[in-house]
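Not every chain of the complex is shown here; the ones you see sit where they belong.
Chain naming follows the written order as A and B, and within any one chain the residues start at number 1.
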Amino acid sequence: MTVRGAADQKEILIFERRESGVRSYCRRFDCVLDTAEGSVVRDVSGREYLDFVAGAGSLNYGHNDPDMRAALIAHLEHGGMSHSLDLSSTAKSAFLTAFESLLLLPRGFDYRVQFTGPTGANAVEAALKLARKVTGRSNVIAFTNGFHGMSQGALAATGNRHHRIGPQMPLPGVTRMPYDGYQGEGVDTADLLARMLCDPSSGLDAPAAILLETVQGEGGLNVASPGWLARIAELARSSGALLVVDDVQAGCGRTGTFFSFEPFGIVPDLVVLSKSISGYGLPMALLLIRPEHDVWLPGEHNGTFRGNVHAFVTATVALTKFWADSGFAGDVARRGELLARRLAGVANVVPGATVKGRGMMRGVDVGSGALAASITRRCFVEGLMLETSGPHGEVVKVLAPLTTPDDMLNDGLDILLDAARDVTAESGVSGASGLVNA
Amino acid sequence: MTVRGAADQKEILIFERRESGVRSYCRRFDCVLDTAEGSVVRDVSGREYLDFVAGAGSLNYGHNDPDMRAALIAHLEHGGMSHSLDLSSTAKSAFLTAFESLLLLPRGFDYRVQFTGPTGANAVEAALKLARKVTGRSNVIAFTNGFHGMSQGALAATGNRHHRIGPQMPLPGVTRMPYDGYQGEGVDTADLLARMLCDPSSGLDAPAAILLETVQGEGGLNVASPGWLARIAELARSSGALLVVDDVQAGCGRTGTFFSFEPFGIVPDLVVLSKSISGYGLPMALLLIRPEHDVWLPGEHNGTFRGNVHAFVTATVALTKFWADSGFAGDVARRGELLARRLAGVANVVPGATVKGRGMMRGVDVGSGALAASITRRCFVEGLMLETSGPHGEVVKVLAPLTTPDDMLNDGLDILLDAARDVTAESGVSGASGLVNA
């Protein structure tokens, strides 16, 4: 573990005394953070860490991007609004204009934007509520290992039993279907959904929505194939359901394109964005709605923090700086390949390990949550912060900022490789070849 | 209506083209805001308005408090974290230390703090989930005209039919009971709850929680009496339910004390705070938990934006600046009385109108939503922003920043008085005396 100084210790006490036992990341990364820049964070004792967690995907452009910071300081000094409910503001106007011109028009998308409460879960709730309103149906199809948030409506769609057990009550309105690949290589799980939709006594109620992630971040970096996505989109259409893509983690460039579904030729009815949409890690979420589905009455889904003006300011910079041309997407693609290659090397040193994921949303399934935890713990000691994911936490997951310079990316992956090799050796398992999945 | 310049018009277009029809405040206040300071906001054409909406209660200390702003700029320039999941940080440490020393210890409260997703709804969801986990029961008692948010679990507790109709499905797990005064003067509604709790065939399932606001902000500024609150607290205790106070709107000093329930000698099991807790209008919410109920497993209720570091920075300044001694509370109390007096004058010019509310959370029930809307529309034209609330929008509601100077408060109330008089006169009803309720 890290050695902490006296100041550090005193600050730890306040957390132990006053913060709820629900806190979790801080148990694995037991430092007290102070400052951050790009892909590096620094704790109160001055120790630096490479941050390949990136706010669980909220910091795709790294920490404290200088242009966003400058814009935010300027906004503050100008006396710009900090909070304005869903009132119109110059900051919102600028954001919408950038969003339209840089993201929607170039892709031929005609979405309306709803600023929901500033969390992914809230935007998922809004999406399901709207899909139910549009269709007059209550059932939503979600998938094994899906993760969509913690509030009750979103939790109904989330697969994680650890989280589902809390409310002590059934979470109705969601039917669970196997995600792509869940039944192994020989089985196309879309066949099961297709059959159940057509079969009037399958027990599958007519769906209001089909809700999915194209890459399941928390679920273990499971990647949906293009063919499966296309079939699901078609099943949504033919069954009168809205296709809802939860792009909270896989969106905002994480897989190489701004929207994770761009390469597959599908245009979801609703798209949920959050995490990196503000660019600066500020709370913000939005729901994209095809115009024909924008049947909300004024205020029907409301909330106090629908318009985080500071987030509009930084988000506008993020869009303008990174998405005005294809340069950044190219960088991400290149770094994604680098990541895949290096992770194959890591998988090589862990028997039975495989590489999973897409773009810069990749990791190594080391086959055991305990092993993955040991590896990430070792990485943290060596100055690298990494998460795990998957049903058993068995996937070491790299969510480095998309802006991480190649050498820094390599530095981090060196640490991971060493940690994987050492921990594997210590745990007495011998090497085997890793395979790149997806 | 306001006369808008060309720039204004162009910006309006982007909202109409790209923003969802769900937007609401901006329909009543059709300006494009740019800057703000204290109790005044300024639109893109330079027009100023007194802001007695205050972010629906999120700006109790007014807009852009100079000390908070300075601290936030310093944090930005220092390279402080902007996003840190639920990791420990110096900013969080400072906030918790101030929260403990300035709020908890002086009041003899021993709460643990959970940083939930940064919306009141999310904190309400966490509260209900935790209460259900603690008790092993699923039923929650909520009250007529209660408002607790839009996500599915919170919406189940919210009374508003306009909002409840969206999900197209029952919202289970909540039993509705009449709030204090709901059945008129002669009936103590706590009697009904008491009887139903004791009666094993009442149909009221054993409750996990009793959830209430001490003043119902959205519900029409209904004020619970001290006696009723004490009985409800006792019924919660005797029935094994957790008492949950939703202090999202009534808390943070709005009624005169930091917590709205302080004057009544009750100590809720769980307290929900949001809106003005950051001090600066930034998204933040927290749940206070009596230590014996803090049975969360790590990460059991999680979310990406649990630690809005910028909000910690401004919140710490807010607590230090306004709550280190009793001066501010005294100011609020005095202004609350001023407000009550002036609103009695307003009620005087509207036949049948009554003053409702407590502290600086007051308004005038003018008996009709149409009349209230006309009055607030007139106020807006005259440079004053005001909301309505209540089941039919019949209450003109004043939520001025608590820091509004007395003369500015009077200026605003002058506008309101004129508007009320003029609109009433135009609509052809003649004057009657207004009575101060509660």
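FYI, a contact is a pair of C-beta atoms (placed from the backbone, for glycine too) under 8 Å apart; a residue touches a chain by one contact, two chains touch by 3 or more.
What you see is a predicted model; the values in this text were computed from it and never measured.
Whole-complex copy count, one sequence throughout, 2 copies displayed: 4.
Operating definition for what follows: only the chains that are shown with their structure count from here on.
After Cα superposition, the angle needed to carry subunit A onto subunit B is 180 degrees, rounded to a multiple of 5.
Inter-chain spacing, taken between the CA centroids of subunit A and subunit B, is 31 Å. Of all residues in subunit A, those touching subunit B in their complex are 11-12, 14-15, 17-27, 29-37, 41, 44, 53, 55-59, 63-64, 69, 72-73, 76-90, 92-93, 96-97, 99-100, 104, 112-115, 117-122, 125-126, 128-130, 132-133, 136-138, 149-154, 156, 162-163, 166-169, 172-173, 208, 248, 274-275, 280-283, 287, 289, 294-305, 308, 310.
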